[in-house]
Structure formats: structure tokens, C-alpha cells
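With one protein chain removed, the remaining protein chains of the complex are shown where they sit.
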Amino acid sequence: MSTAYLLQKLTRALLTIWIIVTFVFFILRLSGDPAMQVLGPDVETETLEAFREAWGLNKPLWTQYLVYLGNIFQGDLGVSYLDGRDAFEVVAERFPKTVSLMLVTAVVTFAIGIPAGIYSALHRNTFIDRFTMTVSVMGFSAPNFFLGILLILLFSVTWRMLPTGGSETAWHYVMPVITMATAEAAVFARFTRSAMLDVLNQPYIRTAIAKGLPWSKVVREHALPNAAIPTVTITGFFVGTLIAGGVITENVFSWPGVGRLFVDSVANRDLAVVQVIVFLIACSMVTTNLIIDLAYGWLDPRIRDLRAEN
Amino acid sequence: MSAASTGEREADGPENRRPLLEVEDLQRHFKLRGTGGFFGKKAVLKAVDGITFTVGKGETLGIVGESGCGKTTAARLVLNMVTPTSGRVVFQGREITGLSPSDWRTLRREMQYVFQDPLGALDPRMRIIDQVTEPLLIHQIGAPSERQDKTAELLHSVGLQDHTFGRYPHELSGGQRQRVVLARALILEPQLLICDEPVSALDVSIQAQVINLLGELRHRLNLTMLFISHDLSIVRHICDRVAVMYLGKIVELADGNALFDSPAHPYTRALLSAIPVPEPGLKRERMLLEGDPPSPIDPPSGCRFRTRCPVVKPVCGERTPELKLLKDGQLVACHVSHGEA
Partner (left out) sequence: MAENTRIEPTGAAPADRPKDDSRKHLSRFFERFPPLVIMAGLWLLAMIVIAILATQLAPYDYAAMDLYSRLQPPIWLEGGKWNHLFGTDDLGRDVLSRLIFSIRMSLLVAFLGTIIGAVLGTSVGFMAAHFRGVVDDFVMMCIDFQASLPFMVIALAVLAFFGNSLFLFIALMGIYGWERYARITRGLALSASTHGYAVAVSTLGATPLRIYGRHILPNISSALIVNMTLNFPGTVLMETSLSFLGLGIQPPLTSLGNMLGFGRDYLTTAWWIAVLPGMTIFFATLAMCLLGDWVRDRLDPTLK
């Protein structure tokens, strides 16, 4: 793959991060006095002044912006006024829990959603296909917070099988993962199915069959690899919905992760923490999209050659 | 014509009859993105590289050439649908290059354009009578009650009947659609009509009908026309004078009959030799051009045609030939034809 392609995508990624940082800077400015907001309402005047000095709030906007960028590079994003510690630290310690939840969800989603979609495509219009598609429509229509509450109602309150909240044991993973994975798996099932159907309708599949290849080989060597390409692109969206879904799910199940911290910080207007989380999410998404773009370019020879030509 | 704009008004020449349209050294270059690397000079596509011609009132000038020679771009330059990179266009003695958009909107009453693809030129969601009436609405001509009558009259004169008026473009045939486009162009009673391959998208049998309609309308309304086409037989039928374009330049400009009877430029000769002759058994001496047509991004030095020219001489690669008078009303850009080789 050409370096020009790589460079172009990398530049785009960095540009996006820069835009997000600028956006946060502006709403921070627009919404009031940053010193009061970041430090909280009950703080002494000297601390406020010191903060203003450190962040250059008494200087013109342009200078403030540069100081802001500088601070970010040094990793100094302020102190959580609720907690008292450095905001980055507060967020970082919650990170592993959130990541573990997302990883398990991702595994479950891929394990269920993709095979379901492929199977449906291969057995089009049979009972299984229609059943799967109906279930998946219901799956992604159900708002995840409602699904979570229903699950708690059934499994925790009524049947007392699973714990309602927290994250200590493996059992604690069951309900949150089901909550998040249902909608995602449904989307993947539908999408994989239509991707497969598109591919199966292509002339080269018919050619492969006409050549006398056994069906399983056709599927394995021609259909699946080509259907994989569009599936890779929605993985990008998947990460986004995972994050958004995670925010809600962590709340429903009192999961001690970044999502829950996010909502609490928003409710309490602990802006230093909010900033850190926004940047963290931005970097994750941009990185994921970059990886996916590169994977996409590598997988699909048409894209590869197109870029090389240009 | 509105006097709202500040165009130059040139003094009348010794003959009182100025040409309606004068084009001087009109050029249109496109800089190509993605070429020349990150810091290098971008490649330039010279779609139209300095053309000069005039069209007298009531005259029909044809512009012919192969695809990509720049004839459509030339037509669009006249109407400012594409802005010229340099050069002037003078219309009715007034310079119209560089007019403001609002001045152009008023000027459009005098100059109209007929498109190649009638289906693409019509709004799929409007009935054809509304579309042909729209120009009157835009320019606030006539009382609202009179407008529909005027439209109906014009639609009749292009050969469309009442029952088609309420239809939508996709409900009409290709020939009918082109008549609608013609009607829409003519309803403002323009001085100049530019037709860009008006019949290429139509079936051959319909082509003749529409061409005859054009000829008839031209006489009745005393239209001045610029007729772009790659079909030489049609051009011969309808045009008074013809300009031949190659890779953005005019290589020959002559009276229609003179061009077809005694073409001077080697390219013109090759084009004419390719016209099928409707007589079985009669073979025409075919002049086959060798080589691929060069790209307009990197044209050959000197005479652009020299890479395919059967009579090429060394001087052709050194100097670009000018479009000069060869004999009576026939201009040619060729060293060999002028005996300079």
C-alpha cells in the first residue's frame, strides 16, 4: 500500500482530533468562566487567579488557545473538583473496566451477529431467515436502557439469578453484555446478510458455480472474502455505538467504568473530567477509524490500486 | 436590451452591420488536481486554447470536431456557463466577458442554449407547459394571463399538440422532448441560439425532422445560430459557415460549400473522407489517420495535428500555425496549406 495513502489517512486523523480539541476549547470559552467551571464553585480567589495565570485567561483568545493546546500536550487537563485528583488519573483508573466490558461485548457481537447474517443470506427466505430478521429488527429497536431494565427485572428482581449492579464477578458481565450486544448483533446480522446477498448476486459467483465449483467452496473462497469488505466499514460505526451504548449501559448496571463517570461528571459539571473523557473518546474513535481505513485499503484491491494510480 | 451594465460600446465600423457575435482569442484552461506531485506545477488542460471567430446576424456558424476537441466548452464560454481564462466575447457590439452575474441574467434573454440531452435539460417534475412558460416568469414578460397563450402558440409552432402540454418529460418521446427544449429556448425570442449537438441523442429518423424544424424556425425568426456537432452531414445541411476544431484550436474556418468541396486543412480532409457515401459501389478515397489522438493535457509542440498528419513537415513541429486567410473567405491554420513548409 502506498505511503501517500497512509499519509493522507494519518493527516485526516490528526486533523479530526485537532478539530475536536478546538471545538471543546470553544464551548469551554463560550459557556462561561473556565476557571470557575473547571475548578468548581467553592474555591478561593487565589486559586482562581493562579488558574487564570496558568491558563493565560487574561490574555487574548489566540494566546489562550495555544496555552490550552500546550497544556494538553503535557497531559495537564485540570483537576477533578469532585475528586480532588488529576482528571486524567481519575479517568484512567476507570478505563480497564470499560474496555473489558466492550471487548466481551464485541466478541459476543461478532460471534452471534456475523454467522447469523451469513446463515440467513445462504438460506434466504426460509423460516430461519425470516425469524432471524424479525428478531434482529426487534433487537435494534429496543432501546438499550429499557432492555437493561427488563433484564434486571427478570433476572435480578424476579428470579434472583444475577446481581443487579457492580462488576466483581464474571456473572456481573452477563446482563450488561447482553444489553449492549443485542442491538449490535442485530445490526451486524442485517448488514452481513445484505452484504452477502449483494455478493451472491454478482456475476462472478454465477461463473464460479458454472465452472463446477462446489457450493461450499464458492462461499468460502469467493463470497465471504468479498462480503467481508463492507462489513469492515461498519465496524467503525460499531465502535461509536459501543461507546454511546456503554455510557447508558454502565449507568443502568452501575458499572464502575468511564461511561458512568462521564454521566456523573456531566451532571455535576465536573468539566475537567468531561474534557478528558471527550478527548479520550475522540482519540479512540479516530484511531479505530484509521485502522479500519487502512485495513479496508489493504483488503480491497480496487481501493489499493485506485490510490496508487492517483 | 437593458443598458444597466457598463459594457464597452465600440464604435461602428465602416460597414454598419457589425457581426452579432465576435469571439477573440478565447481561452479556457483547467488546472488538474492531483498532478505534478505535492509541490510541482499542476498539469494544465487547455480545453480551448485561443479561438477567434465572428458570427453575422442571421448567419449559422457550425463548429465541428471530434470528441474532446473543445467545441462544447467553446459554446459554453460564449454564454459564460464556463468563465474564460482569457479572451473576449463581444455581443451586439458590447463586450460581455466579465459581466456580473445579475447582468448576465438579463443578457440571457438574448442568448439561448439548446442542450444535447433533452431529458437531462428538463425538470422531471414539471409539466412541459410550465417549463416552457417559466422563462417568461423569470423575466416578467407579459401579463400572467397572456403567458400560457404565448407558450401554447410556440409549442404548436414546434409541432407539439395540445394533449402533450400537461405531460411530464419522461412521458414524451426523445424527439418531442427536444422540441420542448427548443420551444423553451425560443420563447424569449433570443437573438442568438447556440445548439450543442441538438440531435445526437435522437434516433436517426427523428434527427431529420428536428433539423428541418430548426431550419424553418431559423428562417421565420431570423435567428443567428452557433451549431455544434460532430456530424458533418447535418452541419453541411444547415450551416452557412463552418469552423473545424482540433484539440482546442480552430484549424479551418470557411464558407460551408467551400469547406466541403475543397477542404484545405489535412484534418478537415480526413474528417470529410470518413463521411459515409449513400451510393453503393461508389468508394470514397479514405484518408486514414495514424496514431492515437494526443491528450489535450500535453499537446504536441507546434502544430497539434502533426503527430497524425499525413503531410507533416519539419516546420510543423517548430512553429504553431496561425489561422490565416488562404483564399476567398477560407481561413486555415496549416504551414503546408499556406506553402510555408
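Letters A and B mark the chains in the order given here, with residues in each chain numbered from 1 onward.
Criterion: a contact is a pair of C-beta atoms (placed from the backbone, for glycine too) under 8 Å apart; a residue touches a chain by one contact, two chains touch by 3 or more.
Because the structure is a prediction, the values reported are computed rather than measured.
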{"item": "Contact partner of the left-out chain, one of B:94, B:139 or B:230", "value": "B:139"}
{"item": "Among B:121, B:182, B:309 or B:326, the residue in touch with the chain that has been omitted", "value": "B:121"}
{"item": "Which of B:29, B:108, B:150 or B:313 contacts the chain that the document leaves out", "value": "B:108"}
{"item": "Where the missing chain touches subunit A, by residue", "value": "16, 19-20, 23-24, 27-28, 30-32, 37, 137-138, 140-143, 145-146, 149-150, 152-153, 157, 194, 240-241, 243-244, 247-248, 251-252, 262-263, 265-267, 269, 271, 274, 278, 281-282, 285-286, 289"}
{"item": "Residues of subunit B (touch criterion as defined above) contacting the omitted chain", "value": "79, 81, 104-109, 112-113, 115, 120-125, 134-135, 138-139, 168, 170-171, 181, 184, 188"}
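The definition used in the following text is that only the chains that are shown with their structure count from here on.
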{"item": "Subunit A-subunit B separation of Cα centroids, rounded to whole Å", "value": "56"}
